[in-house]
Each structure stands twice: as structure tokens, then as C-alpha cells.
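One structure is given below, represented as C-alpha cells, and several questions about it will come after.
A single protein chain has been removed from this complex, and every other one stays in its place.
Going by the order they are written in, the chains are A and B; count residues from 1 in each one.
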Amino acid sequence: MKFLPLVIANLMRHKLRTILTICSVALALFLFASLRTVTTTLASGSEVSSAQRVIVQNSTAFVIPLPMSYANRLSSVPHVQSVTWANWFGGKYGDGKKFFAQFAVDPKTYLGMYPEYSIPEDQKQAFFKERSSAIVGEGLVRAFGWKVGDNVTIQGTIFPGDWTFTIRGIYHPAMKEYGDDAFMFHYDYLYEKYPDRVTPGWYILKIDDPAAAPVVMKTIDDQFRNSNAPTKTGTEKAFAAGFASMWGNVKLLMSTIGMAVVFAILLVTANAMMMNQRERTSEVAVMKTVGFSDRRVFGLIIIEAAVISLTGAFLGLGAATLLPIVTGFGEGGFLPGFHVTGGTLAVGATVALLLTVASGIFPAWQAAKLPVVQALRRVE
Amino acid sequence: MKIPLIYNLRSVRQRPVSTALTALGIGLVVAVFVAMLALANGFVAALVQTGSSDNVLLLRRGADSEMSSGIPREAVSIISASPHIAVGADGKPMISPETYIVINLQRPGGDVYSVANVVARGVSERAFDVRRNIKVIEGRRFASGQSEICVGSKLSGRFANVEVGNVLRFANRDWNVVCRFTANGSSFESEIWGENEQFQNVFRGQGFQDVAFRLKDPASFDEVKRTFLADQRIQVDAHRESEFYASQSELLGNILRVLAIMITSIMAVGAVFGAVNTMYAAVSSRTPEIAVLLTLGFHPRSVLASFLAESAVIAFIGGLIGCLLALPINGVVTSTTNWASFSEIAFAFRVTPTLLLSGIVFAVVMGVVGGFFPARRASKLPVIQALR
Partner (left out) sequence: MALVEIRDVYKSFKREAQTVDVYAGLTIDFEEGSYTALMGPSGSGKSTLLNLVAGLDKPTSGSVRVAGAEVSKMTASQLADWRSRTIGFVFQSYNLLPVLTAQQNVELPLLLTNLNKRDRIERTAIALGVVGLADRVDHYPRQLSGGQEQRVAIARAIVADPTLILLDEPTGQLDAKSSEEVLELLRRLNEEFHKTIMIVTHDAKAAEHAKTVLHLEKGVLLEREGVKAGNGIGASGGVGATR
């Protein structure tokens, strides 16, 4: 609009002040967006869950395993199409500094249950054939430089000893949120060494109709309720959400810090705007004499605040969006699929608008109210 | 000649709003700094507090947490015979074999899947003496052979049915809550304790997960470690109890600390920018006075020092405000899952005097950094120009 050159010229009067203020806004919104993204990423795990998969775990505790005999009994439950299981291995690789999940799985049924892990067919077959082989995620390849055919030794913590595996395949997750740093090997490889201790940690079932989930869940839990290993069955979505909730009140922490950050920057921006106005009372008086109405003067100052806030927001939100992409942060690890969502951008833009109003309203109101005659008398 | 501070005070009073906004901005950064580090400190402290340096914790060789460990009965008998174990007042060795399991308790107000992993520790009578600082504050210890449990004080209020007199149900059994205990703020306060035999029946069969004992001679730890390493009959590793629990806090503790520093650093840059703006404006509005001061014979260095001092004082006040804002969080209890042990631990935010002091120092540093260039400009003012 035609008044923009005037607004920008006013901001350029103190270039350093304007630049520093814009940078403050950018930093604040970068931080705000990143914090919010932690929350959205933790929630995203449950969002990408399949509605057709159901997890059966021991109801006493997730860490207590279930009997192998359940496999057959679960597959005869109505609506259940396929059954697989897995066990948490929890070993240490190298100095243990980089943590990654290791699972003992039933190869054919497990990979069939999770088509989201895309693996070249020949690698899949090689994995099926060899009991001491493993499939690893491409994130582990990036982290450790492993190749297909490499031998990898992991120290068992729950299952003592040094365990050597041969990598026969590398998987690529269909979505980043699935994580790309899992290590999967044969359940039987674990079982043959500790036949007295190893039973499935949890079962995963595929059901034919998502709407049947509640019925399936109830049937299974009722069936095993009074046995030695009572079950708790839930949708994959609920299961993932439960895991995310283990972080504690992360949401509260992130939003509290986010608010503090925005408020701190509001103070910086408001201060800059007020300093700008203090130095311009005579100019405002002259403009009113020329014919600028009170309302127009008010609007010009709000636009000035908007230029600062929106430019800063653009830079800050832009950096927050680009950084994970550029640095590859969020490929596996605790926060797989870390990326700034549209929702976060929308909230960030709203914050920028609020910043505009909050920082601009007082100076704008003062300028609108400025009595021209008194201001001019002061001047002359 | 030093410029009297009263000059700065009077000048600051002329622009109260700008000064207040700058101080408040710095204050908020300090508040976040103190609060986040208090969170990290609280978490670490709870774990560090859990172990004492004259206790030894034995786990199966290679196990990195109590949960993944397993020690058979026979091994416990062998261990009990060790001459390194301190003897209690009653003549019996101070040794505590324990069962360790993590159960799921539902969080009140959440759905069925919103659960927390709570440690259920099977113990013998000895545990209350061997594990330090355990104090029963309500009720009595569980009786042998009964389905009774004692509950750590931090579980109160965070889960249902954990008060003395309640019946808590887990593992398909009802358990009477007969006592509540504190443990000096350590992670034991987030645990449920019951009789070894009861828990073994329900959970894990006949073995134990860990054995803790008091050293007869605290200095003998290294020898103890070597002895157990060499013993072929049992496959255990000896850890100094304090070091073990401290190492369990490392992962999350470091993450929290790094997060705190990263977030407050970014905020600090913003606050410093605000201070820079304020000080430049202060300098330019006081240009005539500065010129007069310089003409009168005040050294440029004094002008520099004067403005730096002003900036530092504003920041100092901001730091005080920030500390006051963060102080109420001390003692607030929060919880998270310690991924190292896969169990939930409740702990209190911990604001220490050192932390508050660092907050203030941080504030002053922000003020000095922000005020430096404007102060330099003031000291380098071309006098003639300024007087015109």
C-alpha cells in the first residue's frame, strides 16, 4: 500500500534498533515454534498409527512378558487376521552413547504386520533365511556407517553376553514419524540361548475392521483376565499415546516456556516502538497539520509495529521450519519426524499479530491523541 | 574522576518505562533459566540422593539397570558370606536382596492407556536399614506373609488408592497399603515396597534382581569390586550405590540441562538486543549532558564506566526480579519417566542459592554485553558536535 514507504522510512531512521528488534522477534518465534514442535512430534506418533492394529501386553506391567501359548489362542479370536510378537532386547552397542531400539521379532509375520517398513525383497528373503541376521533402519546406517553384510556385536543387558548379528537388510520408513533407527532380529536367535526366560514381550494383531477393535479388545482381556498373565489390549494409537505420556507434563512445560519467551520479546518490541514514538512527536504534529487524521496516524503506527513483528515472524518461523530439514534432526531418536506443522505456523502467525497489537497499541494511541497545537508550541 | 552514580539514577528515573521494560525482559530470561535448571537439578538430586557411598549395589554382570538384572537365590547365599558386609547392631549382616519390577498404574483422570511405570520393589526387613534415609512416617511396616505394601511419599496425590488404609490392585491381586515412607527426597519415594516373597510369587519366580549391602569399611570398595569380579560362582558386578544411581540420572539430566542452556541462550540474545536499544536511546537523549561532562573534564573512560554501570544495574534489578519470579517453583513436585530405568520418578524443583547467584550473574553479563557498545559511543562523543 502507498503508505508503506513512509512507514519503512520511519523504521530506517534507527536502522540498528529496527534490525535488533526484528531479530529478537525472529529468535522468539523460532524458539516458540521449536518448543511447540516438540509437543506436536510427541503427539504425532499416535496419529500415524494404524487403526487396524491392536497391541496386547501384560496388564500388570509392560515389562512382564506373555506366554507363547497365547499366539494360537489370539489368532482364533474373531476379526483377528494375523498375529505377530516382539521382545525388547535393550542391548548396548559400542560405548552405548547412541541409544537405539532392538527388537527380537518373528520375521515373516512381523514384517508382514508392518508394511510401513519398506525393504527390498531380496534383503527381506535373506533376513528370513538366516537366523543370526538383522534388519536395521537407514538412520542406523547413517549413524554407524553399517552396510549390508556387516557383522555387528551388541552387548546384552537383559540377556547377558555378546550377541553378533549379520546385517542383511536396511529398511526405509514410509513416514518419518515411524522412526528409522530400529534394529530387528530373529526371536528364535534369542530363544535358543535362553529357552527358560524368553517369551513374547507383547503381541501385535491385525484386525479386519477398525470398528471391531473394541470388541476384540474386550474379548481378549476377558479371556485372560484370571490367568497368570492377564492382558491389556489396546489400539496401536492408544499404545503410542501412552508411551508419549511417559514424558510427563511436557506439554505444560513447553507452553509455559513458550509464553515466557513471547512475553519477554513483547517487552523488547514494545520498548522499541515506544522509543520510536517518543522521538517523533513533532513529526506527528506536522502530519496532522497536513491533514492526516488521528485514525490514520494510529493506523500508521500499528503498521509500523506489524512490519517489525511480521518480518521477525517470517524469519523466525522460516528458520524453525527449515532447520530440521537442513540438519536432518528428527530422523529417528526420541523425536522422529520432527517438523514444523501448519498448525504451529498458524499459531506463530497469530502470536506475531498479537505482538503487533500489544507493542503498537500504546504508542499508536498516544500519537492519535496528540494535541497538535500543544505539540507544535513545544516545538517552536 | 568518577561520575557519581546519582547521575545515572536520576537519568534512569527520567525514562522509567523503557528501563522497566528492559529490566523485566532480562528478568524473564533469568526466571526461565533458574526454573529450567531447577528442574534438571531436582531430577538429578533425587537420583543422586538415592544412593550412598558406603553401600554397594550388586547387579547381574552386564546389566545396566535394576530391571534388566537377575540374581539367583544361590548367589545371594554366597554373597551373604562375604566378609566385607557390615554387621548390624543385632549381629546380622546388613544385606538387602531385592526384587525389582515396574508395574503400570493408571494416571487418575487419564484413559486406560495413560499409565505410569511405577517401581515395585520386593524387600526384606533389612532394606529399611541398609538403604539409607528410609523413614516410615505413617502406619507400620508390612507384616510377613500378608498382601501388604508400603508406599513412597511422592506417590500420594499422583495415583488413586495409595494412601494408608487404601487397597491398591495390581498384578491381579489386592494389596493393603499399610505404611507411607520418606527417603530424603530420593527416588525411593516414588516406589512401592512389599515383601520379597509376595512379589516373587506374583512376578518373577524365585530369584532377585539386585542385592544391596552396607560396606564394613567404605574405603574397601575397590577391593570388593575386584573380589566379586573374580568370583566364578556368581556373575555379578559391584557398583557403588551412589555412583550407580547418579549414572542413571545422566542421560535425562544432561538433556534437561542442555535444553535449559539452549533455550535461555536464545532468549538472552533477544533480551540483550532490547538492552542495546534502550542504552543507545539513553545515550542519544543525553548527548548534551555527556558533552557537558566531557567539557568539565570527566575522562571518557569515566563516561564509559558510568553507562556500563547503569546498564549493569538495570540488568541486576532484572535478575532479582527473575529470581523472585522463579523462586515459588522451588519444591513443586513433578514427574517424568527416567528412560534409563524405564520407571517414573517424581521429584521436586530445586532452586539453590548457587543457582540464584548464577542467575544474577547471568543477568549482569547480559546487561554489560548489551550496554557495551552504547557506552563506548557515549565515551567517544565528539564534544563540539554534541554541544551545538
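Convention: a residue touches a chain if its C-beta (ideal position, glycine included) is under 8 Å from a C-beta of that chain, and two chains touch if they have at least 3 such contacts.
Nothing here was measured: the structure is a model prediction, and the numbers come from that model.
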Contact list for the unshown chain, restricted to visible chains: A
Residue in contact with the excluded chain [from A:2, A:97 or A:147]: A:2
Selected residue (touches chain absent from view) among A:129, A:197, A:218 or A:296: A:296
Hidden partner chain, touching residue among A:10, A:199 or A:235: A:10
Positions on subunit A contacted by the hidden chain, ascending: 2-3, 5-6, 9-10, 12-13, 282-283, 286-296, 372-373, 376, 379-380
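The working rule: only the chains that are shown with their structure count from here on.
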Footprint of subunit A on subunit B - complex, ascending: 17-18, 21-22, 24-25, 28-29, 31-32, 36, 39, 60-65, 67-68, 101-104, 107, 110-117, 170-172, 202-203, 235, 251, 263, 266-267, 269-271, 273-274, 276-278, 280-281, 334-337, 342, 344
Interfacial residue positions of subunit A with respect to subunit B in the complex: 14, 16-17, 20-21, 23-24, 27-28, 30-31, 35, 59-64, 90, 92, 96, 99, 155-158, 160-161, 225-226, 230, 232, 234, 238-239, 241-242, 245-249, 253, 257, 260-261, 263-265, 267-268, 270-272, 274-275
